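In this view, the complex is presented without one of its protein chains, the others remaining in place.
Coming up: chain A.
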């Protein structure tokens, strides 16, 4: 590797240029040698396919964002593929398997919550009793139990950077029998 005006450069600069050139050449050969091996042994990833997928996704996003395209409409007022329409709140009626009352489908969960004595309101009543201490160990505080988020402690197991607990079995770790 020669500088622009080699004659004008001091011997020191020439020497350091020379060393730099050798190092650079060596690194280039490192990469070339590794790539050569990967290609010859068929270990390279199928970049064509990956790029194709990427291209299709980009294209899809453009098309979906285009307002002139008939995008997804609000499903609630649409006819489904079987030609049926449905009310916003499900109106099928069935018997509650806990108390036997007739309940409308769309209101079943809130009914069941009270019926089974679960849920925050029922819980807060119970918290004042001995179950409070128990709750503390199941997934943190009672408040976080109801958070609609994934429990970070169960997913940390798989994230990089978790120090030294490789022996821990991956489990949700929080489900306790009542």
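Definition applied: contacts are C-beta pairs under 8 Å (C-beta built on N, C-alpha and C of every residue); 3 or more make two chains touch, one makes a residue touch a chain; residues count from 1.
To be clear about the criterion, contacts and distances are computed from a predicted model.
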Practice prompt. Mind telling me which option in "Ubiquitin carboxyl-terminal hydrolase", "AP complex subunit sigma", "Histidine-containing phosphotransfer protein" or "Leptin" is what UniProt lists for the chain we can't see?
Written response: "Ubiquitin carboxyl-terminal hydrolase"
Discussion item. Using the document's contact rule, name the residues of chain A that touch the chain not shown here.
Written reply: 22, 25-26, 28-31, 33-38, 40-50, 52-54, 56-61, 63-65, 71-72, 75-76, 78, 80-82, 84, 86, 89-90, 92, 94-100, 105-110, 112-113, 115-120, 122-123, 135, 138-139, 145-152, 154-155, 157-164, 166-172, 174-178
